[in-house]
Each structure stands twice: as C-alpha cells, then as structure tokens.
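Written out below as structure tokens is the structure these notes cover.
As you look at this complex, bear in mind that one protein chain is not there, while each of the others sits in place.
Then we have chain A:
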Amino acid sequence: MEHLELFFKAIFVDNMVFATFLGMCSYLAVSKKVSTAVGLGAAVIFVMAITVPLNWLLDQYILKDGALVWLGEEYAAYDLSFLSFIMFIATIATMVQLVEIIVEKFSPSLYNSLGIFLPLIAVNCAILGGSLFMQSREIETLGLAFNYGISSGIGWFLAILAIAAIREKIRYSNVPAPLRGLGITFIITGLMAIGFMSFGGMLTGGDEEEATEQTVVKVEEVENATDVAINEKEIIE
C-alpha cells in the first residue's frame, strides 16, 4: 500500500514536469517526435531508477547527520549533508556515461537522434531533483527509494510522450508565426499542467487512508496520530 501510494503520487500528483516544472530543457527540446521522446524518456527512467537508490545509500551511510556512525562512535557527530549536491551529481554523471555507452552499443539510431541530449541528462534537473526530493522527503527504505526513482521517471516519461504526440498533431496547424516552435510548446505545457491538476491535492490529506490500513487494535493510536496530523495541518495553514 505504501509502495502503491508513493508510485501513484510520484507519477501523477507530484509529476516532475507538471507539478514541479523540472527537467524542462530536454522536455522542450527533444519532444518533436514521439519515437525520440520515448527513447529519452526510457533513458531518464533507467537513470533515475539507478541513481535515486544509489544516492539513497550515499545519503543514509555517508552524508546524513550521524550517518557515519557505522565507522565508529567518534564519527557520530559528523554531518556531511553539505556535500550532497556534489555527491549526487557525481553519481548521476557516472550513470549517464554508462547509459550513453550502452545506448551507443545497442541502438545507434537512438543514440544519433538523441544527440547532445543524452549526455545532457547528467544535468537534467528532473534527475537531480529526484535525488534531492528523495533526501528532503525522507524516504525511508531502499525499496521505496527505488520505487520513487522509477515512478518519477515514469511521470517524466508520460509528460514528454504526451507533449511529443501533441506536437506531432499540431505540426500542420496554423499557429501564429511568432509563437511557432518553443512559444506554442510553452503554452501547451501550461494547458497540460491544467489537465494534470486533476490529481493535485490527492493523497496529501492521507489521514483517513492510513487509518484504513491499521488493524482494529491500533485504532486509538491512529486516532491520536490523526489528531496530531490535523494539528500539524492547522499549524502549517
């Protein structure tokens, strides 16, 4: 259930493109044709599925406040989280190199059509964003981190797939000259985001949902938790 919720949430509710507007550069640039968009989307899913759990491990055992305690008691005071940007980017860059080598070997045509954007995945903000969200949302287990990586990737994949299909459809539309190309793409993205707002706010007030999972024995505990959650919500508001 936890996995399912995270999966749904990362794809639709917190969609990388339409909720946080990350990864826009390659999203706008490589979305002219569906086939290339699919290729890039798949590459992003792959890279995210590997980098997010890897970075989770880094975060848990090296970077987090007190994460180094497994080396010995005297390291418990170290907090290396100021290094997360560098460490995360290094992991991502390495993984992207790997993907590049694999794609070049197995699908030269995709490699050519992706062109410069394949190495640029390394600086695709959606991918770094995935790792940083993983850190800030305090995802608890390696499995969840893996899930989060894959599902954020799928969310991005769906976004680029949809816009590529739309751009193929409007290729012969009589778009006013100043708006042709990127201009209209920005407008489409905005309109698509309206469509994706249908999921906005879903699963965020998850009190009741959690309550449904609990067994009867834990009801009281859950009620307390709900109260706390409601209080927190009020405080935030």
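Just so we're on the same page, a contact is a pair of C-beta atoms (placed from the backbone, for glycine too) under 8 Å apart; a residue touches a chain by one contact, two chains touch by 3 or more; residues count from 1.
Criterion: contacts and distances are computed from a predicted model.
Name of the non-displayed chain as stated in its UniProt record, restricted to "Na(+)-translocating NADH-quinone reductase subunit B", "Aminotransferase class V-fold PLP-dependent enzyme", "Imidazole glycerol phosphate synthase subunit HisH" or "Spore germination protein": "Na(+)-translocating NADH-quinone reductase subunit B".
Residues touching the missing chain, restricted to chain A, are 34, 161-162, 165-166, 168-170, 173-176, 179, 184, 187-188, 190-192, 194-203, 205, 207-209, 211-212 (touch as defined at the top).
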